[in-house]
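First comes the structure, then the notes that go with it.
Every protein chain of the complex appears in place save one, which is left out.
As written, the chains take the letters A and B, and residue 1 is the first residue of each chain.
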Amino acid sequence: MTYNLDVTKEHCPMTFVKTKIELNKLRKGDILNVKVIAGEPLENVPRSATEQGFNVLSVTETATPGIYNIEIEK
Amino acid sequence: MAKITVNGKEQELENLTTLAQLITSNNITQPDMVSVQLNEEFVNRENYETIALKDGDEVDFLYFMGGGQSA
Partner (left out) sequence: MNFTEDQIIRYSRHILLQDVGVDGQEKISKGKVLIVGAGGLGAPVAFYLAAAGVGTIGIIDGDVVDLSNLQRQIIHFTQDVDKPKVLSAKEKISQLNPDVNVITYQTLLSSENAPEIINDYDFVVDGTDNFPVKFLINDACVIAGKPFSHGGILRFDGQTLTHVPGTACYRCLFHAPPPPNAVPTCSQAGVLGAIAGMLGTIQAAEVLKYLTGVGELLTNKLLSFNAKTMEFRTIKTKRSEKCPVCGSNPTITQLVDYAQAACEIKTKR
């Protein structure tokens, strides 16, 4: 299943903390699309997710400039 | 000449040495202050005089630490 999370209003490290809390609720194989702003969140979230054993499938800019979608598989 | 370790540090024993003698030679003035482990095994006090150390033995002197206010 696919889920969505918007952390564009969060400051690091809450961006990844919230991502992690959501991922914790999912089943293995589920996808979480995390919306982040450019800058620190865009760097931290994919890196931390990978470090902690999650699979970052893609990082793409959304239709809104400066807002990105990080696709993470549990 | 036997080489033993005492509290992790090497010591050389020239003559046959008992645990009791080792305690004295390590400046432990009161044997009551310490507990002794020999090769990771606790040693009863009454055996200090009779146990002779051999090459490779590991001795640990464990100190009572109570802290605080009262005795």
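Definition applied: a residue touches a chain if its C-beta (ideal position, glycine included) is under 8 Å from a C-beta of that chain, and two chains touch if they have at least 3 such contacts.
Computed from a prediction, not measured in an experiment: that's the story for all the values here.
Within the whole complex, the absent chain has one touching residue among A:Met14, A:Ala38 or A:Leu57, and that is A:Met14.
Contact between chain A and the absent chain runs through residues 13-14, 16-18, 20-21, 24, 48, 51-53. Where chain B meets the omitted chain, the residues involved are 7-8, 30, 32-33, 35, 37, 40-42, 44, 60, 62-71.
Everything below uses one rule, namely that only the chains that are shown with their structure count from here on.
Remark: chain A and chain B have CA centroids separated by 58 Å (rounded to whole angstrom).
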